[in-house]
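Below is a structure I'd like to ask you about.
Left out: one protein chain. Kept in place: all the others.
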Amino acid sequence: MTKTLTMDKPDDRRRLDHMAQAVIGKPLDRPDGPLKVSGTAPYAAEYEIENCAHGVLLRAATMGTVKSLNRAKIEALPGVLGVFSSDEFLRNPAQGMAGEAPVQGVGEVAYVGEVIGLVVAETFEQARHASYAFAPEIEPAGHIVDPEAVEPEPQDSEAVDQGDLAGAMRDASHSVDVVYRTEGHAAAAMEPHASIAVWDGPKLTLYGAYQMLKFNRKELADSLGLDEADVRIVSRYVGGGFGSKLGISQEGIAAAVAARGLGRPVSVVMTRQQVFESIMRRTETKQHMRLAADAEGRLTGLGHESLISNLPDEEFAEPVPQSTHFLYGGENRKISLNVARIHRPAAGSVRAPGEAVGMPVLENAMDELAHAVGIDPVELRKKNLPECHPETGIPFGTRKYAECMDEGAKRFGWADRNRVPGGLREGEWLIGHGMAGASRVNMTETAKARVTLSANGTATVETDMTDIGTGSYTVLGQVAAEMLGLDPAKVEVKLGDTDLPPGSGSGGSIGASSCGSAVFLACEDVRTQICEALGCEEADLTLKDGEAVTGNRRMSLADALGADELTGEGEFNPGETSEDYAQAGYGAYFCEVAVNSVTGETRVRRMLGVYAAGRILNEKTARSQCLGGMTWGIGTALTEELVHDERNGKIVNRDLAEYHVPVNLDVPQLNVVFLEEREDAACPIQSKGIGELGFCGAAGAITNAIYNATGVRVRDYPVTLDKLLAGLPD
Amino acid sequence: MKTTLKVNGEERELEADSRVSLLDALRNHFRLTGSKKGCDHGQCGACTVMVNGRRINSCLTLACMHDGDEITTIEGLGTPGSLSPMQDAFVRHDGYQCGYCTPGQICSATAMLEEAKAGWPSVVTEDLESRPDLTDEEISERMSGNLCRCAAYPNIVDAIREVAE
């Protein structure tokens, strides 16, 4: 029997706090670590498959109608087995959680760099060479690529028009009315998208690099017209996702089509350039921020109106104001999101869609307001924390935003900060301090898991959940170890295979809470079975170190189970608490930057993040997530930007030499602190998402510090040195 | 083309197209998939291996150019049951997340320590003529040829510092 829980009300039992093993939250090393550090963990392209042919995707360099693929020329090249293209090919990857095929058919090239075919050869070298002979005939179409050159479509789901913002602005003692821009971002996970397709009669197995297998399986089946039951996806190790591997992507379908056509397995790995050009980008944004405040800095109005872009027929719209809706008060509000339909590559989820770019800008505007009012930015924020959701009126879940700011200010030495913009200098360097808040909505997703406890004191956890670096292997094992009273080393976690019970997948920071809850429930199921075997009440059962204790009886698991093994199943579902409570993770960043007064180069010298995200399941992996997030903040603030050629929208900087992800030297030692918290409204393990929170707003702290260092307010991300030069002292 | 490589102490014959990069020889021909391909253009460091003891990007060299050379890959540094000190430090310091850049980081770090021991300076070394101390900044600069998008950098520095000491 499956133990099912739907979160229709908060679960305040906090059972994990009452278990005996005391491993939950502990900074345990990852069980998958030894495989990763020895190069023996297999990623998608690394499964050893007999007789596997190699495919290289073919790109279109021009938008328009494909008249001919001119296959003959390529097919004649040495080693080439075939050139493939079909109505099944994808224009772009599926959006996260689509669960159905994305736009298919590649006869109309919608953006420069679109994949319109696949060449397969005996060897990779042959296929790669053949790909450069690809010269399709395309009748050009003059599509618009500038988001400001079209009439955008309003996104009603984000629209709020409450009170009279224009009036509030007029009457405000202090106001901010500014336009910020952020450029597009690439997820740039280190493992390029890769798939090996293997057919066995009507059954397809895809070894792929995917984040959300239960959806990917549906997307793959739907794209190829297959029965879902005939499709299996294996993604045991994924070399980073950050949203880019949420949905089935072009190489997976192409590999499957080619493998079907050739009657042998085909492996397709995207080139890095293809990943940049054809995998989801984060949209650029233009954000109009308005803040109206009274003399003391209390908000009376708030406006956040954004322009973003996407291809026609893509439903995803970067939810820029996602946290703006509830983070601060102000009774007069105008929030909108407008989508320009243009022909740049498809936009989709890249780590923390929405807050990634919305939060830094909101936090910049708050910084501008703090200056206008003349108060401490921390003070300003604390003054404006609403009692309940300022638009819907629902109560907040746990919200330790103020505590995060206070703790951070104390640890960072905020009181000793530079207060005069441009006023602190060390030799050539201008030193500045800045802070910003972190906020990320908390979400969960249906997840199932199976847990088997054996009489020999070991357990197995199974779900199709993925570990994309997030630590799923670690924390799911830890939850089971806690619930079943085992040394975590005795728990084996099996993930990343659609043959296993469908988990939530990794995306939107839902994984640990959703799948952790499913594992928790499966363990409860096991515990119930033990109680039945022992004839005791659940409350009287203690499991610890591989033994069971009830009343004054202590026994080995072998005796307690009454069987060789017991299997429990758990199913977790989000429920009404998602609507009844405004749930989010919170935090605060404090940072010190040095800006070179000669060149405008910025270095982050130290940075602190204090977070409250419910129960921390493993302090080590959670901290790592936040280190990653803060580093993404450094990239967003300083270095990362997708550059589109104005003439055809093509991504000009389509490699890792020219798209600048931060390198080791860009990142100082970062400090991460977690506050104790339990979010009963989220899930039965009281955790909230952490994978994205550490990034949401981080860039704002850095750019606020740049302003503090230089007195120059750059409203155009990223703050590359050229934007600072004019404002620097001679 | 026929090439003989000494991979992790073992002589291996490669009979392949002259176009095969050292990285593809390792991954596709010898099935040593520990060395990763992140960019194939020298821009990420995921493919870092040691050739005759020196770290290089195996994607930007041809296998046939290495006839007789000694190649050390991540598989040659240690195994899950018997990790090298650097591998072990990466596990304990959580010097990774997804693990994809990790073999390259570890090969790079292992060879980098030898460079530092030999007294090689880096661009952040104040006094070029002195023997540089391996400060955190020095470690970071010397490891900047290995991108980590998960951004385990601070933990990577911790792991390397510990092994260096």
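Each chain gets a letter, A and B, in the order it is written, and its residues are counted from 1.
The criterion applied here is as follows: a residue touches a chain if its C-beta (ideal position, glycine included) is under 8 Å from a C-beta of that chain, and two chains touch if they have at least 3 such contacts.
Everything that follows uses one rule, which is that contacts and distances are computed from a predicted model.
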The complex's invisible chain, by UniProt name, from "histidine kinase", "ABC transporter permease", "NADP oxidoreductase" or "Xanthine dehydrogenase": "Xanthine dehydrogenase"
Interface residues of chain B (partner: the chain not displayed): 1, 17-19, 21, 40-42, 45, 48, 54-57, 60-62, 64-65, 108, 112, 115, 118-123, 125, 128-129, 140-147
Hidden partner chain, residues of chain A it touches: 59, 61, 78, 125, 128-129, 132, 427-428, 598-601, 603, 638-639, 643, 645-647, 652-653, 655, 657-658, 660, 662-666, 720-722, 725-726, 728
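The rule is simple: only the chains that are shown with their structure count from here on.
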Distance between chain centroids, defined by C-alpha means - chain A, chain B (Å): 28
Residues of chain A touching chain B in the complex: 29-30, 32-43, 45-46, 48, 123-126, 129, 187-192, 237-242, 269, 271-272, 468-471, 620-621, 623-625, 627-628, 630-632, 655-657, 661-665, 667-670
Sites on chain B touched by chain A in the complex: 17, 19-20, 24, 27-28, 31-41, 43-44, 46, 73-75, 77-81, 83, 87-88, 90-92, 94, 96-103, 106, 124, 136-137, 139-141, 143-157
